[in-house]
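Structure in structure tokens, see below.
A single protein chain has been omitted from the complex, and every remaining protein chain is retained in its original position.
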Amino acid sequence: MARADGRTNNELRKIKITRNYLKYAEGSVLIEFGDTKVICAATIEEKVPPFLKGSGEGWVSAEYSLLPRSTQSRNVREAARGKQSGRTHEIQRLIGRALRSVIDLKALGEKTIWLDCDVVQADGGTRTAAITGSFVALVDAVSRIWGDSQKPFPVKDFLAAVSVGVMPEGVYLDLCYSEDSMAVVDMNLVMTGSGEFVEVQGTGEKGTFSQTQLNEMIAVGSQGIDILLDIQKETLGQLAWKVGREG
Amino acid sequence: MARADGRTNNELRKIKITRNYLKYAEGSVLIEFGDTKVICAATIEEKVPPFLKGSGEGWVSAEYSLLPRSTQSRNVREAARGKQSGRTHEIQRLIGRALRSVIDLKALGEKTIWLDCDVVQADGGTRTAAITGSFVALVDAVSRIWGDSQKPFPVKDFLAAVSVGVMPEGVYLDLCYSEDSMAVVDMNLVMTGSGEFVEVQGTGEKGTFSQTQLNEMIAVGSQGIDILLDIQKETLGQLAWKVGREG
Amino acid sequence: MARADGRTNNELRKIKITRNYLKYAEGSVLIEFGDTKVICAATIEEKVPPFLKGSGEGWVSAEYSLLPRSTQSRNVREAARGKQSGRTHEIQRLIGRALRSVIDLKALGEKTIWLDCDVVQADGGTRTAAITGSFVALVDAVSRIWGDSQKPFPVKDFLAAVSVGVMPEGVYLDLCYSEDSMAVVDMNLVMTGSGEFVEVQGTGEKGTFSQTQLNEMIAVGSQGIDILLDIQKETLGQLAWKVGREG
Amino acid sequence: MARADGRTNNELRKIKITRNYLKYAEGSVLIEFGDTKVICAATIEEKVPPFLKGSGEGWVSAEYSLLPRSTQSRNVREAARGKQSGRTHEIQRLIGRALRSVIDLKALGEKTIWLDCDVVQADGGTRTAAITGSFVALVDAVSRIWGDSQKPFPVKDFLAAVSVGVMPEGVYLDLCYSEDSMAVVDMNLVMTGSGEFVEVQGTGEKGTFSQTQLNEMIAVGSQGIDILLDIQKETLGQLAWKVGREG
Amino acid sequence: MARADGRTNNELRKIKITRNYLKYAEGSVLIEFGDTKVICAATIEEKVPPFLKGSGEGWVSAEYSLLPRSTQSRNVREAARGKQSGRTHEIQRLIGRALRSVIDLKALGEKTIWLDCDVVQADGGTRTAAITGSFVALVDAVSRIWGDSQKPFPVKDFLAAVSVGVMPEGVYLDLCYSEDSMAVVDMNLVMTGSGEFVEVQGTGEKGTFSQTQLNEMIAVGSQGIDILLDIQKETLGQLAWKVGREG
Partner (left out) sequence: MARADGRTNNELRKIKITRNYLKYAEGSVLIEFGDTKVICAATIEEKVPPFLKGSGEGWVSAEYSLLPRSTQSRNVREAARGKQSGRTHEIQRLIGRALRSVIDLKALGEKTIWLDCDVVQADGGTRTAAITGSFVALVDAVSRIWGDSQKPFPVKDFLAAVSVGVMPEGVYLDLCYSEDSMAVVDMNLVMTGSGEFVEVQGTGEKGTFSQTQLNEMIAVGSQGIDILLDIQKETLGQLAWKVGREG
């Protein structure tokens, strides 16, 4: 059975990555998963958090925010309220952790890569779009400071993320907001270019799920990730060859 | 003498207003003054601040934010720092005050119009772009709830804003960032469709200015406003006729 | 090969649940997973968050905190710093979500159950101990207000949680802190009494993991959960029979 | 036509400046514009904000606050609420900017002059009183550290501020609170001893204003400034000669 | 042996109470203990804190603040820092508690009396000056709303406070700042018009004190309180007769 927007169960929405979306950032994209639109900007800062000072290692840190009117009803601006919500904290920790998994922090050296993920429009899957887009912005930023250096490129592997959900009608790939709000189980998968898992987060607030459903979600999600990885490679063009290059 | 980007002294940058930029907001635009890009979203909320409860009158309130990487070097995210800067407070108060000046708050009734101005790229003049763009988003939002109603349309007049500056070489219209940082005096003008002033804010932190210079800045700014008003009217098309309509 | 504390790979630490640990709370336990000690208190409040007012449904909300000297080096008191860390937000959201999955919020009615999880000593696995202990405190609290009522008991199923990790030497169950800091992959599993999953969170910040490793972690974790469920039942004694009772 | 308190349109309220009002501050005044009373204290600190470190230049920074019962009904104490209002931010930025315009920051050297403006009683025009009073406190503070030094005195020119408003009956100088709340347009003027403008801020929240009205407000305001400058000079006595002295 | 300013051990500084210091407050004084100057303003609000709603009883609440330049070196403005210090919290709790002890909260009815104590100059003993001055402001404020009512006057007794300290040279009354910083023990006494104690707070951070010293401090302090009570009575004039009047 087809979905509201006519997709089949294991079909992604239309994915679009606009590279170099911002004038000033070292790397930036506008990534679109259907109507979900996220600006991902990568900034390279020549310092590290206190716990890494003098270690010779770098760090990757992410921040995430919804523009107030990215959502159906206006959500309060966190800067005005004076604190970030628990949801924001959870998502930005996930993005940072995911990206760090494919970075060789020693090879990077004592630098911090900031990833700013600002959601312009939120129609489900903002955190997975943010991870997938941030990866491209990050490669561009690292490439800009690496230039033609023969040192090993500190991005070890590709990285993409997608959501999957258990719906009454079966397992759906890449849920839009209206599906997400009806899903019994919601899973976010983050995987590398070599097919390994980085994060598997399955949550059954409205229900529980069996081993069989878990397996099916992972199978459907993996297929989606493969397509996202292809789109990233196409977007990066020549630069894609640098990823995983040993120097 | 021409400017860095080849403009004459009293020439605006390329202005572009993309209407209905966001899917969910009652009104929204992406406004561009050259490389300065601001998303303006208008939301209508069916309640008013405490001091207006039961008064029968409405309110207009604005919030402003720079995306962290809208600027040349990354600026700290205010939501993460837990408070908005003095500059942000000053700008959002200006935007709200300016828009209120052309709204008939009694005719609006007990509603609040929120204007969210999020700067995607900052190359000077973000506050004047935000005011000029918010006006269009606001007309769209009000129009959506007014429909074909015969009640007087609560937007009484057009409203646009522009910056002018005293440079060593003379008075320049619509400063970009590199000009702004060299300007001796910086003025922001907000004017209505009928040529009246709403705000005149001239600031000479790096120098002072004479009556003659004040007059010249106002003359040059007024010309810029006229062009912005024309662009707003063209953008709004048929809807432009509703502004100032007595019902 | 045995572990530092002599356990086999799939062996839990010594688990101890002290029921009615606090004098005033409607339900409370001190739960110990080896040296990890968490006080879980359940409070029943006769109101719900704004988004549920008038809905007839209840809510479950959790808060989590480390005592400053629960850890090897003192960690800053969040109340003194004025905000909770991202880690705290992430954990308390997980605990709340997990407990809600086994509560019939309609049957509960317009009440909020607060779960306060305060870590007295942190030797790894504090979030899984908190979930496992909170379940017992919650059953006691609900039981106290339900009394001999014939209405369906709003706790639908048992719930326990455990951590599993991929170590260089294989998959280990219930990591203590020294193991946790060496694990390549860290997984938290939350499961119900009927063997369904509620949360599967596998994270590979220091590495990635394959489908095979995922399966193994889930297998080892499920065994640990079974034992925790038995301990909960034994602890609750007669009260265990109420869980899942249809009225 | 005379005003409520019998003044003519272009007449200031009774101005009084009590020098050395505080025992410990390097410079301080109590300035009174009729019933408006503001304590202005100048403090010299031997360091500068981070962006000026090593530049050899100094800085001037202002803070502003209303005592809770300076106003007709008690306003909430900002320290208790935990944040400063947008109005406070706007005013203290204006005061700082205004004072910096007459200071030679290079001649000052790496020092910060703090201006604390605490409003004891608020009957309109607190920000213009704060600027006018702060100037005197600042000259005293700089003089104290300059002593008999032959270096150029870093205060380049005099500085005073006044408000003007468009009332139904015409343009009024130096509005008291009851007038201010009825004014259609409100303008604040900051000018130097040599008759140049530093800030021109005209705001028409309750209406708009024409070029003619703008000119009239500026003319009336300039006259008021002239009188304020005379009072400052008289207050400073001998010290007045140091202002603008080239060394 | 005489003290630095020539006082004898049990002599107060010059005390001065300026009544009706502020134009808008229901009651206000400027109280001076030598160079210590505190503005005390009493505001009557027609509501009570949540825990008293519907109880028929009123409340008295105090807030305290140091102006940044009331002290020898500038202290950071709490509104700018975003939180009040522990010292501020401790002092404002003391002031509130002290004043409540002489108010018949039932007779007051569901009103809150706010006492704002803002220290203009701090030369030791600001909290005791604040209590002594607030009492006068409070009587004025209550009197204003009580008018000629025959209901019992809700102020049951007079109230004053003073500091005493153990110095190397003996027990001193009403310490100024330079003495306070050398005192081994510091005591604050709050007493009523009928000679009873309301607060006895003796603190020996730099040393300890014996029963004998405690007795001596209390004896010396009580004498000081007697004089302060006389000054309050003289200041209040006719109004003094209302205090403790049964109606």
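Couple of notes before you dig in:
Per-chain numbering from 1; labels A, B, C, D and E assigned in written order.
The criterion applied here is as follows: contacts are C-beta pairs under 8 Å (C-beta built on N, C-alpha and C of every residue); 3 or more make two chains touch, one makes a residue touch a chain.
Everything numeric in this text was worked out from a predicted model, so none of it was measured.
The missing chain, though absent from the view, touches C, E when the full complex is examined. If you put the hidden chain back, the residue from C:K53, C:R69 or C:R144 that touches it is C:R69. Residue E:Q92 is the one among E:Q92, E:Q121 or E:T235 that touches the chain missing from this view.
Of the listed residues C:D104, C:D118 or C:D226, the one in contact with the hidden chain in the full complex is C:D118. Where chain E meets the missing chain, the touching residues are 83, 85-87, 89-90, 92-93, 97, 100-101, 187, 192, 194-211, 214, 218.
In the full complex, the hidden chain is touched by chain C at residues 22-25, 28, 35, 39, 41, 43, 45, 63, 65, 67-74, 77-80, 82-84, 88, 114, 116, 118, 120-121, 123.
Simple rule for what comes next: only the chains that are shown with their structure count from here on.
Path length between chain A and chain E in the chain contact graph, taken as the least number of steps between touching chains: 3. Interface note: chain B and chain D, two copies of one sequence, contact each other through mostly matching residue numbers (shared numbers exceed half of all numbers used). For the pair chain A and chain C, the distance between C-alpha centroids works out to 28 Å. Listed for chain A are residues 82-83, each touching two or more other chains. The touch graph of these protein chains is an open line. Looking at which chains touch one another, you get A-B, A-C, B-D, D-E.
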